[in-house]
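Note that one protein chain of the assembly has been removed; the remaining protein chains are unaltered in position.
First chain written, first letter: the chains are A and B, and each begins at residue 1.
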Amino acid sequence: MTAAAVWLARRALLLVLTMLAVSFLVHLALEANVADVAVKVLGQFSTPDQRAAWLHEHGYDDPFLTRYLRWLGHFVRGNWGRSTYYQEDIVTLIRPRLAASAILAGAALAVMVPLSLALGIAAGARAGSGIDRAVSVLAIVTTSIPDFAAAAFLTAIFVLGLGWLPGVSTMAGGFDARELVLPVLVLVLGSTGYLARMTRASMIEVMAQPYIRTALLKGASPLRIIIRHALRNALLTPVTVIMLQIPWILSGVIVVEVFFAYRGFGTLLYQAALNSDVYLVEAAAMVSVVAVVASQILADLAYVALDPRLRHGGGR
Amino acid sequence: MSARWRQPGLIVGVVVVGLWVFVAVFAPLLAPRDPLVSFAPLLRPGAAGFPLGTDLLGRDILSRLCWGARPVLGLALAATLIAYALGVTAGLIAGYRRGWADTLLSFIANVILAFPVLVLYLVVIVALGASYLNVIIAVTFGSAPAVFRIVRGITIDIAHRDYIAAAVTQGEAAWRIMVVDVLPNAAPSLAVDFCLRLGYTAIVIGALGFLGLGLPPPAPDWGGMVTDGRALAFAFPHLVIFPCIAISSLVLGLSLIADGLRDAQ
Partner (left out) sequence: MSAVLTVRDLSVALPPGSDRPFAVDGVSFDLQRGEILCIVGASGSGKSVLSAAIMGALPGRLRQSQGSIALGGRDLTGLPAAALRALRGDRMALIPQEPLAALNPTMTIARQLAEVFDLHAQLPAAERTRRVRALLEAMHLPDIDRIARSYPHQLSGGQCQRICIAMALALGPDMLIADEPTTALDVTTQAQILRLIRDGRDRGGHGVLFITHDFGVVRDIADRVAVMEAGRLVEIGTAADVLLRPAHAYTRALLAAVPKLECKPPGSPAPAAMTVRGLTRHFGATRALDGVDLVLERGATLAIVGESGSGKSTLARALVRIVEPGGGSVEIGGIDFLAQRGTGLRRARRQVQMIFQDPYGALNPRRRIGGIIARAAGLGGLGGAAARDRAVELLALVGLPADAYDRFPAAFSGGQRQRIGIARALAMNPAVLIADESVSALDVLVQAQVLALLAELQARLGVAMLFITHDLRVACAISDRIAVMRRGKIVETCDAATLLAHPSHDYTRALIAAIPGQ
């Protein structure tokens, strides 16, 4: 276990350093120019005197590094400040929105991951077959349609044309699973093709390995070869790819939430950006990066679980 | 070379992308009307003189689509080219030199890649404000680390080949090895990625337009047209569908070219 433990520890350290660098960048981008911060918080029509007083009162006379470290200390302890636009504590503001987005993203992943793995494995198990070509064409077309365009097309079909589904997902009358269908479908369409293609490539590579031939020459059936010998090895790549896809899916979540007026984390961040709500943007950016980094840690753990070469060291 | 042209996907891709490039270049000649001038509002497609109808302000949708090809293609190309210049240079150095330069450059790339693209852009917008230049800066900033990663990976792979070792033992200069020996062998893979990235950048620019954070409002911008038409889409779906078809076809064309180039390798 030691080799894997050392590897994981190094990865974790790297991710912590990444988080620190990210927080510094975010803070630098948003709060380095103090005059600008005052304008954004107090509004266009505040007087210079008001701004100066406000800056002084909120510790903006200190050097940047001091302010950064103080902000970081507050952030780590869960004190994320107040939203200037919503006039609310940011933590209480974000929490329900994050839960709503987690439901959306979770539902999308729950459909997307099994679907893309199944398609990719079916396509890659027999490269060049009819299934393979169909999956390839489908993947190219779906990955080429931007999320907002897919949302528009699906709305045209299912809302305007067939009238089966609601066109907005405000959940005004409480949680309604029907309102979740279109946003989830858009996210699934956006990434399934890409993940399926990656799985297919990995599967094709594995199926060409000598140990697959060994299994064949042992007398194993094609189905058994795929399930017992190919699957585990072929999943190594997609696990990483799925996790690397998380940032892209999060971007998609923002677009989809805005399109369907879903009251999630994405719309919150979007509103904050539109209204120059500095502290809220800062906190929301950090939260999304934490989500990305956490997904990378999960990918590392899955990798260690799947690959004995990592668990038991390099051998020779 | 000739085998490349026997793939139907590649041909379709080249035709579609070529068409949009043609439209973007000759927009002033092709667009039947001024894209900013109001005529009768909300004409349906097929109305006399307005084959794709007009929008809420009565502007000709066909003309806006033609003019809208310019910012999408122009910004995507500019941002991708700059991202490539940065990513290729840094990737070659990191992959060939390794050591501390690699550690540092890879760390920077990972930090930037930890941001979801749109979050990165929202942060930049709040910090700098929205403008053509800031769109390019933000998209380049997000794209260069991805290019860097790919180039670095290919370079590490190629640097282990014996022909690189041979060049080293001949006393060839490091920059010349990178440019003459590594880069041409990386070129086929990079050509595929370039097409994909161009499409991906067009998607991001479209999404920014859709969020109302891309180009300043009167400019014809495919993403922006979707947003403008969305409130009326229930009654007038053409406001939204045509720009969506435009951007999807452009990206699909680029994907088909990338796919064709990959198969031809």
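The rule is simple: a residue touches a chain if its C-beta (ideal position, glycine included) is under 8 Å from a C-beta of that chain, and two chains touch if they have at least 3 such contacts.
Bear in mind that the values here come from a model prediction, so they are computed numbers and not experimental data.
Participant: Using the touch definition given at the top, which of the shown chains does the missing chain touch?
Facilitator: A, B
Participant: Looking at A:Gly43, A:Gly73, A:Gly106 or A:Pro308, which residue reaches the missing chain?
Facilitator: Checking the options A:Gly43, A:Gly73, A:Gly106 or A:Pro308, the one contacting the hidden chain is A:Pro308.
Participant: Who touches the missing chain here, B:Val37, B:Leu57 or B:Val168?
Facilitator: B:Val168
Participant: Among A:Ser83, A:Asn233 or A:Thr267, which one is in touch with the chain left out?
Facilitator: Considering the complete complex, A:Asn233 is the one touching the chain left out.
Participant: With the missing chain put back, which residues of subunit B would touch it? List them for me.
Facilitator: So the residues of subunit B touching the missing chain come out as 161-163, 165-173, 180-181, 184-185.
Participant: Suppose we count only contacts with the excluded chain; which residues of subunit A make the list?
Facilitator: With respect to the unshown chain, the touching residues of subunit A are 209-211, 213-221, 228-229, 232-233, 306-309, 312, 314-316.
In this section, only the chains that are shown with their structure count from here on.
Participant: Cα centroid separation between subunit A and subunit B, in whole Å?
Facilitator: Here subunit A and subunit B have centroids separated by 21 Å.
Participant: For subunit A, which residues count as touching subunit B in their complex?
Facilitator: Its residues touching subunit B are 14, 17-19, 21-22, 25-26, 29-30, 40, 136, 140-141, 143-149, 152-153, 155-156, 159-160, 167, 247-248, 250-251, 254-255, 258-259, 269-270, 272-274, 276, 278, 281, 284-285, 288-289, 292-293.
Participant: Flag every residue of subunit B that touches subunit A in the complex, lowest number first.
Facilitator: 9, 107, 110-111, 113-119, 122-127, 199, 203, 206-207, 210-213, 223, 226, 230, 233-234, 237, 240-241, 244-245, 247-248, 251-252, 254-256, 259
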